[in-house]
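Of the protein chains in this complex, all but one are displayed in their positions.
Take a look at chain A:
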Amino acid sequence: MNPTELATQAQSMAQRALELAEQARRAAEVAAPVAAAAEPFLYLLTIFLLACFVGYHVVWNVTPALHSPLMGVTNAISSVIVVGAILAAGTAEGTVARIFGFLGVTLAAVNIFGGFMVTRRMLAMFKKKGG
């Protein structure tokens, strides 16, 4: 790729970033009064949709060579569901809910440790020439 081409590409990317920022600002303006209205569901939905956009942009930037580690990491972080299981195991009244909580914590822990560890193992193998 020659320098001029790179420069034009960089320019158009910068332009796009600006446009995105503008969009985000507008989205935030729309979202702000919603949040203020303390409508919890709409507030959570707003967060959800914005997170989908963030995920979309971040994941497209992941280099294809690292798609397996990407699955490892997403697998580990999706086990953040452990938060719900911890709440159940620690604060629930009633044995049934506590048992479900405990089982949830155990399964999620397999994933958290397994997911991060296997990703670390994979990433440690990616070396540069002569490295």
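Assume a residue touches a chain if its C-beta (ideal position, glycine included) is under 8 Å from a C-beta of that chain, and two chains touch if they have at least 3 such contacts; residues count from 1.
In the analysis below, contacts and distances are computed from a predicted model.
Asks: Can you pick, from "NAD(P) transhydrogenase subunit beta", "Succinate dehydrogenase / fumarate reductase flavoprotein subunit", "ABC transporter" or "Sulfate transport system permease protein CysT", the UniProt name of the chain not shown?
Replies: "NAD(P) transhydrogenase subunit beta"
Asks: Using the document's contact rule, name the residues of chain A that touch the chain not shown here.
Replies: 40-41, 44, 47-49, 51-52, 54-56, 58-94, 96-98, 100-131
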